[in-house]
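With one protein chain removed, the remaining protein chains of the complex are shown where they sit.
Residue numbering begins at 1 within each chain, and the chains themselves are lettered A, B and C in the order written.
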């Protein structure tokens, strides 16, 4: 299955959005995870958290209507919904670490079949820092990794993460343009695949040992 | 020196008030310590904390002007000054335990020459609980015990507290109607005595070994 | 989405004998009296109550103690309610005392995913009995354990229909902290308003923590 990056991201964001349930508190990471907000089904209402200091984050303001006092965790101007609240970083992470965030969606450099995640450092090359990612992955009830299945040909879904971990065994689900994988006690289970790919192709592009679900479905996007 | 309880309390409150300095954050316990507020010198401005949730506590409201939402740590109606702030119990005790309270004034069942304090329980008899006292005594920069020198003839200033402690070695100063004592590395030093008593009388009414300061003064009240 | 605003009767299924409750208030100021009355009406038994104090005999949590609904109380102060002392002495009420600053941090720790609290308060006193002590940077600290509850009963002065809450004056006390530490959270609103009526900058408890809202009686 050959799709460009833009199409891939759209597939991923759409599929992740289907995981969200009414009334949930959700934290979307910077980049692709942020796109999930655009695909939330109409009958589903969730509250978005931005770890720099709000729940009830709204859409990007119209040009010229930016408020310098209202930014998201990426430093960009956003808005707040009328059911929202601003708070300090301590309360923000009480919500995160305390298990009050129902779903967190993040990107990854690597993820593995034991639910380990690496997304904050490439030693000697790139050291952005973990920001709030370690707390989010440790504290959120459900951790979804949203990323393209491979990076320039490199396999990112591993038997064992090689890069330093963000958290150990905390990932619940991995959504890529090729399919949906769930971390279980038995290992990484392929639950859904994209209609334009095959199980063989997914296995070939995955370093981890994939268990193929007996009720394998086509992604409904 | 024979004074009634009312006079004794007035002497104590007046003397404690002289310890306060401009700009300090002060917590006054229930009962006698609360009276200190009435004697703060005119040129001294302090901010009073009430551990149930405010700094900038003001005087008792006029009758009929009580606000049911504004009470002190004794559950009585109070007011808030215009420089005040309400907060939750967590921030209240961040201020207390974190050393932001400059002076705390409390009563005692017993206090000893090592700066130990007992004021929250008489096992088998009276178990009110420690409330905020343990945190206040542990966290405040300066701990002043304000109490009558004896209780119905029983000596309250001990060599060693016999009742369960509120905190170990945290008391800095003891003010009674007979004098002012300071806890030092060498022991309990009598720094001031009331003009109507004698060193002999103070020693007689004190179980602790008193070191008489070489510059012993008369309480200036 | 379903509204969180319900009648008192809809709260009844949440309230059960033997459960643990956190209840807001400081000597009755900021306590949800309507929910207290509901518990008394249901005549629940064997409750464990986590709260600052047991108030007065005829006010707030004090009413539950006097009515015999409480098996155990985890609190900082019982001195204003003679019924608490009497029942403790006769052996019908278990009292676990925790210093006020420690108590609120234990609740906060549970609600914030922290493993416990490292506090100097209580070192060298009875409070350290049975607890782990640890030395850090040359100073002793007690390890005090987190406190959760099945249900948190919160009082708030103003609540919008999403559950965003605002507390007036000293009614705030334990309320915003227990809202983090109950498996479910019920807020009793003195005043109920539409969403958007409380400025997002002055909301004190985010509605996302709140499961049910009842309108308090006047």
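The criterion applied here is as follows: contacts are C-beta pairs under 8 Å (C-beta built on N, C-alpha and C of every residue); 3 or more make two chains touch, one makes a residue touch a chain.
Not measured: the values here are computed from a predicted model.
Considering the whole complex, the hidden chain is in touch with A, B, C. Touching the chain that is not shown, out of B:40, B:55, B:190 or B:210: B:55 (per the contact rule at the top).
If you put the missing chain back, the residues of chain A touching it would be 50-54, 67-75, 80, 86-90, 92-93, 96-97, 121, 126-135, 138-139, 164-169. Within chain B, the residues in touch with the undisplayed chain are 22-23, 25, 45, 47, 54-56, 80, 82-87, 93-100, 138-139.
As for the chain not pictured, it touches chain C at residues 105, 109, 112-120, 134, 136-137, 139, 141, 143, 145, 166-169, 201-202.
Heads up, the rule we're going with is that only the chains that are shown with their structure count from here on.
Centroid distances from chain A, each centroid being the mean of CA atoms, peak for B. Note on chain placement: the centre of chain A and the centre of chain C lie 35 Å apart, centres being C-alpha means.
Shared interface positions of chain C, i.e. residues touching 2 or more other chains, are given as 108. Residues of chain B in contact with at least two other chains: none.
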